[in-house]
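Heads up, one of the protein chains got dropped from this complex, but the rest are sitting where they should.
Entry: chain A
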Amino acid sequence: MAGAVDQAAFVEWLQRIGDNALILGHRVSEWCGHAPVLEEDIALANQALDLIGQCQLWLGLAAEVEGRGRTADQLAYLRDAVEFRNLLLVERPNGDFGQTLMRQFLFDAFHIELLRALKSSADPRVAEIAAKAEKEVAYHLERSADLVVRLGDGTAESHARMEKALKSQWPYTGEMFLDDAVDAAMAQAGIAPLPSSLRPAWERTVSEVLAEATLAHPGEAFSHKGGKRGVHTEHLGFVLAEMQFLQRAYPGAVW
């Protein structure tokens, strides 16, 4: 089945999902040692670790399908921003803890639906990675949804911060559900669902959680987009400058 798929599109698609995990993992890892309570330090490090682990699997598969002898590390460390395929949402700076948490929740609610669907991918390698990642992400969503509820329905200040966070992250959620030619090719080959097909389930989760959190649903809004085709925000360049520093400064060294 996978043989029937356009290989370039498959690699492109794998980079999208792998880059989401890598860049979000990077952002989450920036909190290490700086979280509001010790339990959050632990949880965030664990979450970053899960995401980096998933990125290794997705980018590893991307490199394998590409068949040019590259590795997951080479994809992570030696591509420039224009070659990255992550959603704009995940590269946004952390902001306060509320911003970080809202970004996480909105992404987790999408991520879980994607992984659930991928468990029945026509490509067994994709299905296998998805099954492993789904368990981790189910836990991420449980945590982020729970905290959004508690902080939304906490003090006036926590409510205000969560509302502000929701407003600022919301315009970056639409990109998750846009279909393009790569997505169509993946859906055609039975490898992945069309992103747009994940929207109703995501919308249900988000509406329920926001209602319980006493946060107003923002409704229809303008969508920023571009990450999936390599047109990023200014922030990604700095993420990569930091992340790739050693590999760039000492080419060919083994670490």
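Everything below uses one rule, namely that a contact is a pair of C-beta atoms (placed from the backbone, for glycine too) under 8 Å apart; a residue touches a chain by one contact, two chains touch by 3 or more; residues count from 1.
The definition used in the following text is that contacts and distances are computed from a predicted model.
Asker: Of the options "Fe-S cluster assembly protein SufB", "Sarcosine oxidase subunit gamma", "1,2-phenylacetyl-CoA epoxidase subunit A" or "ABC transporter permease", which is the UniProt protein name for the chain that has been left out of view?
Answerer: "1,2-phenylacetyl-CoA epoxidase subunit A"
Asker: One chain isn't shown here. Among A:Asp96, A:Glu142 or A:Glu208, which residue touches it?
Answerer: Checking the options A:Asp96, A:Glu142 or A:Glu208, the one contacting the hidden chain is A:Asp96.
Asker: Given that one chain is not shown, which residue among A:Ala122, A:Ala187, A:Ala201 or A:Met243 touches it?
Answerer: With A:Ala122, A:Ala187, A:Ala201 or A:Met243 as choices, the missing chain is touched by A:Met243.
Asker: Of the residues A:Ile52, A:Ala131 or A:Ala187, which one touches the chain left out of the display?
Answerer: Touching the chain that is not displayed is residue A:Ile52.
Asker: Any idea which of A:Asp6, A:Asp41, A:Glu64 or A:Asp180 touches the chain not displayed?
Answerer: Considering all chains, including the one not shown, the answer is A:Asp41.
Asker: Using the document's contact rule, name the residues of chain A that touch the chain not shown here.
Answerer: Output for chain A: 22, 26, 29-30, 32-42, 45-46, 48-49, 52-53, 55-56, 59, 72-73, 76-77, 96-98, 149-151, 153-155, 157-159, 161, 242-243, 245-247, 250, 252-255.
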